[in-house]
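Right, one structure below, let's go through it.
Just one protein chain is left out here, and the rest sit where they should.
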Amino acid sequence: MSDLNNMTAAESAATKAAVMNQVPGPEIEGQSPLHHADLASLAKQGPKTGGIHLREQKLLGHLTLRCNAENAEQLAAVERVLGVALPLQPLTSTENGNYSIRWMSPDEWLILVPGLETFDIETKFRDEMPGHYSLVNSSGGSTVLELSGENVVDLLKKATPVDLHSKSFPVGKVVSTLFAKSTATIRRTGEQRFELVIRRSFSDYLWLWLQDASLEFGLVVEA
Amino acid sequence: MLHIYCPHCAEYREEDEFHCAGQAHIARPLDPEACSDQEWGEYLFFRKNPRGLHHELWVHAAGCRKFFNMTRDTQSYEIKEVYKIGEQPSVVAE
Amino acid sequence: MTQQNRLTSGGRIDRSTPLTFTYNGKQYKGFKGDTLASAMLANGIDVVARSFKYSRPRGIVACGAEEPNAVLQLGATEATQVPNVRATQQELFDGLVSASTNGWPSVDTDVMGMIGKVGGNMMPPGFYYKTFMFPESLWDTYESMIRKAAGIGRAPRERDPDTYDAVNQHCDVMIVGAGPAGLAAALTAARGGARVIIADEQNEFGGSLLNSTEQLDGKPAAEWVRAVVEELSTFDDVMLLPRSTVNGYHDHNFLTIHERRTDHLADIAPVNTVRQRIHRVRAKWVVLATGAHERPLVYANNDVPGCMITGAVSAYINRYGVVPGNELVVMTTNDYGYQAALDWADAGRKVVAIVDTREAAVGDRTEAARQRGLNIISGSAVIEVQGTKRVTSVSVAGLSSSGTKVIGSVTKLKADTVATSGGWSPVIHLSCHTGSRPVWSDSVVGFLPGPTVQKQLTAGGINGQYETATALQEGLDAGQKALAEVGLAAADVVLPDVKTLKVAAPMSLFHIPHIKPTSQAPKQFVDYQTDVTAAGIEIACREGFEAIEHVKRYTAMGFGTDQGKLGNINGMAVAAKALNKSIPETGTTVFRPNYTPIAFGAVIGRNCGALFEPERYTAMHKWHVEQGAMFEDVGQWKRPWYYPQKGESMQQSLNRECMAVRNSVGILDASTLGKIDIQGKDAREFLGRVYSNAWAKLAIGKCRYGLMCGEDGMVFDDGVTACLGENHFVMTTTTGGAAHVYEWLEIYHQTEWPELEVYFNTVTDHWSTATITGPNSRKLLEELTDFDVSNDNFRYMDWKQITVAGVPARVFRISFTGELSFEINVQANYGMAVWEQLIEAGAKYGLTPYGTETMHILRAEKGFIIAGQDTDGSVHPYDLGMGWCVSNQKPFSYIGKRGMNRSDCTRANRKQLVGLKTKDPKQVIPEGSAAVLDPKGPKPLEIQGHISSSYWSETLGHSIAMGFIKGGLDKMGETVYYPMADGTVIEAEICSPIFFDPKGERQNV
Partner (left out) sequence: MQKYSGFGLFKHSLSHHENWQRVWRNPTPKKKYDVIIIGGGGHGLATAYYLAKEHGITNVAVLEKGHLGGGNACRNTTIVRSNYLWDESAALYEHSMQLWEGLAQELNYNVMFSQRGCYHTCHTLQDMRSNERLVAANRLQGIDNEMVDAEQLQKEIPTMDCSKNARYPIMGASVQRRAGNARHDAVAWGFARAADALGVDLIQNCEVIDMEISDGKITGVKTKQYGVLKADRVGCVVAGNSGVLAKMAGFELPVESHPLQALVSEPIKPFLDTVVMSNHVHGYMSQSDKGDLVIGAGIDGWVGYGQRGSYGIIEHTIQAIVEMFPCTSRVRMNRQWGGIVDACPDASPIISETPIKNLFFNCGWGTGGFKGTPGSGNLFAHTLADGKPHPIAEPFSIQRFHTGALIDEHGAAGVAH
């Protein structure tokens, strides 16, 4: 182990997993999955009104936690690290400031945190979490799109077979589902506001798809 | 188009999100080496394939990615129940 | 042109908005609110088609989805052509261009019609099964003639300029049909607070009420319709979909609605608007309020233009202000048929006679006709009409009380229009789509929806209830029932007051007898579009085609674009009579989606062109594009295939890329390989169970190659797995196999070995992988890291966590080329940054980007397999000569172990992977070529195996190949032959598949 040079406190006795700070210094700029689309320029030059608003919440820290929802010690440890409990009800989410947790599966949660805090939080988890669990940094593999506007539900209905009516899909609900010919984890954050976690390799496809499907409503890109 | 209740997500979802992994309750022989070719072949390939009630293994592939069992009528396509891995069906195919 | 059949007032058309349209090159006028059919009738156009088989002139028969004849070509430009548009369902728009589809030189003067007349008698059902057989050699010629006559309209030859989409909908109650029953159901469900979708195929809601003069609450029915629609529009949770046909009713209450959003505006959709949309609806409950179709009667020459159904005549008069003729004869078996005569008389044109097949029927409508002084001929029928392109007269004769025989003398009456009603067939199509069989009702004289497992209710005409008051009540009841079923309280709805008319019993009669036997009488059409006659059905029955499905298939009845909406029941009745059975004994009629045809474009929505399937990109994709890379499709990924430089052939590019790697250093984007993070104390045990080789002793910091087999022992994937921590591994898979491998791990964990403490997570997209390989790869790496990457400190098959180009990285010293290699993995957000710095720093070493093709050549020089290319599901590790990658010492019987020990898997002479060296070193054996031992032997030749990988090796200066040979591992040095398509034979020697650096020294430096 000695030559795994950067493995510090994260070398938790319980999990014996390799953890590393994957974020370089500030001199190197990260490129989010939609970097090539240059959303910043579109936000400046593109239309300012339309039924759909889109914003990429880029370079967040994405941590996938898998553990046992019935293990009280683990649940307590999560709360110590994040200051908020894991959502145990299926398809729900919790949040605490900049931290949000999405239920993904009975033994899986997606934790979003500010990008620069990722390693700290991973390290804390490794220090705090007892028992059998896994924590995986997936920050490079996905990005978050925020979609809002008066036609946002009309747009999403074209992409996902999930019922988006507010009776079935209240604010705070999370679903992982099909999105066009890819997948997304969709969380409702307002009556007309949703966050989509999408996979990096599909992001260009989804960007194309969203532009096409928004034509009838008008698409406003926000920085 | 089947409408499937995922026992893990606790709601109905479209068939598009799932896929069927074949007949349920086919346990891997505990001692494969003790199986004859015939027994191993039957484990691998031979199936009930009933017209009527059938226990199937499904996975919520685009959702929670959990496997679960389903009892379904292969003629009417009615789903009688879904139940988690390790659980036993309450409606049993003959 | 004047619209000679247009009334000066009345109807739902807007006379202040005239529209111009073209039919067969000639311009006509119509009005907003017209269908193409109503406008054609207004202009006195009689002939709209020539029939399929006999080329007989045909006119408009009906006014809706059931129309069999008025099927036209639409479109003003090549790209906007639409074949087979039913004129009765196409709203008129200004500039509409239409044309009839058959007939040469035109529908009016068609020479095929002569052939139809002369040859028609030679074309009984199934005639083509009985002829065109001799001589056998001429069948191709016969067939090409048959095919020329095929088809109705034509497909455009240009790409569709329009867009389409699909929308997923959910509701408590889906109501199909917005006639009185559907509207009552919708109003009830909406007031009760349900989420409602109501769809109707027509441009406005109202259904039968739009066509009639009926009064609701003492006011025209349309006013009630307007009020209901207005109220429904106020509910947030009610979706109203006019111009929307519910086309399919699938399992678990899934329905598809085909909404035509712009077809009424032009033949091309306005900018940023979809032409058509599919609603994919999941409904808790469904109310079918689809109404009924009127049945025409079957009589001699009943296809002459001017022969219509009575309901259509009323609809054209009342809704469109068009009287489709001057002198009308009605023939009916029921009271409803009288309405056409009443409406015709109200329009001021001549009713020649109402011929009622019944004796002395007394109902409110018959009495109204009598009081109007209309000529009613009871107990009689129109047995034949005269005329070619328009009815000129009709022959009326008395009928026996059973309706099976003509009695008495035949009278000729002058008329240009014959409207018939044989009763109504409930529109049960949707109820059948999920496998429910309809049930015959003697009282309705039609099929009703059968028992179903769907959560389905029915109301109105579909139940054989044709009185408006009953339809409204049934709609209300269905609405209340649906509310209760979805857990909502009953709604407060008061139905409008409608006068219920007294109706006399209808007669069960379908086929009108002629004075001659059916076989000798003039043609009596059952299915117009497919030219099926009563005589044809009798022949089919006589020949032993007794099941109704046989009859339909033998005669083609019901196989038109109208799917037999008018003809099927009549056809069954004719068959039943011929077989001396009742209609239900003859069989039932089963319907499949679609209710009416639907554009392919609508079905696929926006999943076409660039959005047909996702293109998956790595973080460095943009760089590859900028470098002019050619791409290979691997699964959904776009991977650089090779990077041609100006003027290079593909082979030249490959040679250059290969030599760069062998002589200096190359760089490959390997990000697409599947990567699975595995954590937990049993991770190692799990690996041992899913890989064929041993994992117990893999130390932290080390990597190992593994083969993955199915329970049948056959290899399906491979890759390198690294031990990151005592309980932490990362597995790589093939690019195409990633999803399958992940699910493979999960299914075994979730269903077989849940007791093992291990979690799997896909991290494919998270890591970017830049592989630098070649003798100078270490030098290049050294330039970008402070870490000591010397062979002493960083061994082959080690991995290190180091910083490369300022970015934290996991670097694996593994090699797929046989050269010194480093696979640099960084979080994908920094993949491009590292890649660009490698490129920059590599310039002085001639760092060369290479693609998948060069990768394949380099690995083949080393004899490394590619799962999926050198395996095909039928080879186990020993077949691949990879017994070294199987550990039978493991205590657990890993997946594949038992399978690869089945008797066929252990027999001698299995196909085994070997190297093949051509006798002529310049010759590259084409991949896929099959080996034989004696190329001169007679066919079929026993195939010894095939070439799975084959390349020109610039490194070695000769071709190399890997392939399978029966018993090949024991046949080193022997010769096999590969016969080519051009008759030449390539000779090759069996050798080791490791062509280059067999001791593996280069990767170990």
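Chains here go by letter, A, B and C, matching the order in which they are written, and residues are numbered from 1 within each.
The rule is short, and it goes like this: a residue touches a chain if its C-beta (ideal position, glycine included) is under 8 Å from a C-beta of that chain, and two chains touch if they have at least 3 such contacts.
What you are looking at is a predicted structure, and each value in this text was computed from that prediction instead of being measured.
Considering the intact complex, the chain excluded from display touches B, C.
Set against the missing chain, the residues C:Asn121, C:Ser233, C:Asn272 or C:Thr500 yield one that touches it, C:Asn121. Among C:Val107, C:Met557, C:Leu745 or C:Cys905, the one in contact with the hidden chain is C:Cys905. Touch with the chain that is not drawn comes from one residue among C:Gly193, C:Gly435, C:Pro584 or C:Gly967, which is C:Gly435. On the side of subunit C, touch with the chain left out of the figure occurs at residues 80-84, 121-122, 124, 127-134, 136, 139-140, 143, 146-148, 150-160, 162, 166, 248, 250-251, 254, 256, 280, 433-435, 517, 519-520, 535, 539, 542-547, 549-550, 553-554, 556, 559, 561, 563, 592-594, 597-601, 603-605, 607-610, 612-613, 615, 632-634, 712-713, 868-869, 872-874, 899, 902-905, 926-930, 932, 939-943, 946, 948, 978-979, 981. Although one chain is not displayed, subunit B still touches it through residues 1-2, 15-16, 19-20, 22, 37-38, 40-42, 44-51, 54, 56, 72, 74-77.
Here is the rule we go by: only the chains that are shown with their structure count from here on.
Between subunit B and subunit C the centroid-to-centroid distance comes to 27 Å (mean Cα coordinates, whole Å).
Distance between chain centres (mean CA atoms), subunit A to subunit B: 32 Å.
If you average the Cα atoms of subunit A and of subunit C, the two centres end up 35 Å apart. In subunit C, the residues that reach two or more other chains under the touch definition are 168, 282.
Residue positions 161-162 of subunit A each touch two or more of the other chains.
Those residues of subunit A that touch subunit B in the complex are listed here as 90-91, 104-106, 108, 161-162, 175-178, 183. Those residues of subunit B that touch subunit A in the complex are listed here as 8-11, 13-14, 16-17, 62-66.
Remark: subunit C residues 168, 250-254, 282, 434-435, 453, 711-712, 743, 746-747, 750-752, 754, 893, 897-899, 902-903 touch subunit B in the complex.
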